[in-house]
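Beneath this line is the structure, given in structure tokens, with notes to follow.
Excluded from the complex is one protein chain; the other protein chains are retained at their positions.
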Amino acid sequence: MNYKKIEDKIFISIDKGELVNQKLLEVAENEQLNSGWINGLGAISNLEIGYWDIEKKVYVKQKFNNDYELLSLVGNVSLVDNKPFIHTHISFSDTKHNVFGGHLFDAIVIAAAEFCIFTSEYNLHRKLNCGIGLSLWNI
Amino acid sequence: MNYKKIEDKIFISIDKGELVNQKLLEVAENEQLNSGWINGLGAISNLEIGYWDIEKKVYVKQKFNNDYELLSLVGNVSLVDNKPFIHTHISFSDTKHNVFGGHLFDAIVIAAAEFCIFTSEYNLHRKLNCGIGLSLWNI
Partner (left out) sequence: MNYKKIEDKIFISIDKGELVNQKLLEVAENEQLNSGWINGLGAISNLEIGYWDIEKKVYVKQKFNNDYELLSLVGNVSLVDNKPFIHTHISFSDTKHNVFGGHLFDAIVIAAAEFCIFTSEYNLHRKLNCGIGLSLWNI
């Protein structure tokens, strides 16, 4: 992974074999980000994604092991216990161009993987919402 | 809904039970935005989406009433009759991670819903294009 921060933007290239969210977190930690918006595209495999079960208050996980085009990663950087936290959702397509998606746990890069984090100085903390079961933005 | 404007970015958290587009519009009105780009993710239900029928010049609407992960909201703030107007398209996934999408009329937040508006001072007006039947950006 290599990245370049210039003003409020960080351009990030994640290498083949590396994990997407792990590397985005590494950037956020290195740059001591307090908040930011993330966008990305690329090609990925070995995905673990999920959806939030509202009733049971758990993520239901599923693996996707083929090769996919990463059509859209939308996410953000916030703070949990004063440390950077990465929250991302993705959509991805198979070789027939059918699209799947969900909350991203992580995925491995298989070719290009290009991201931009739009950073901000705001201290965007998360706080556990017991009714929902998730840590939500505490604005 | 809570939001924080810092420089050119507005971080917005929309609460469970609130309408996505309605609350984005409220932010745009409160902040008297003239233009902006919107990105977001979350979890939603009770969606009304549609597609533009080119021939008939109407939106054909459809409802989706299950719970979905909001994978990507892409949209913008512009001005119609000098008032803020919200235009958004979404993609969302069901519990099997199949993805659906379209032009968003509105949807209700069921868990987290996190958005960023990238604001600008530009007066981005819309003007009715009679050939297409829609109000398009008048740049």
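To keep things simple, chains are lettered A and B as they appear, and every chain counts its residues starting from 1.
Assume contacts are C-beta pairs under 8 Å (C-beta built on N, C-alpha and C of every residue); 3 or more make two chains touch, one makes a residue touch a chain.
Nothing here was measured: the structure is a model prediction, and the numbers come from that model.
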Which one touches the absent chain: A:46, A:62 or A:93?
A:93
Note that subunit B touches the absent chain at residues 8, 35, 37, 39, 49, 51-52, 54, 60, 62, 64, 72, 74-76, 87-91, 99-103, 118, 120-122, 124, 131-132, 134, 136-137, 139
Given the full complex, what residues of subunit A touch the hidden partner chain?
2-4, 6-7, 9, 11-13, 16, 39-41, 43, 67, 69-73, 91, 93-95, 97-99, 110-112, 114, 116, 118
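Convention: only the chains that are shown with their structure count from here on.
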If you average the Cα atoms of subunit A and of subunit B to get two centres, how far apart are those centres in Å?
21
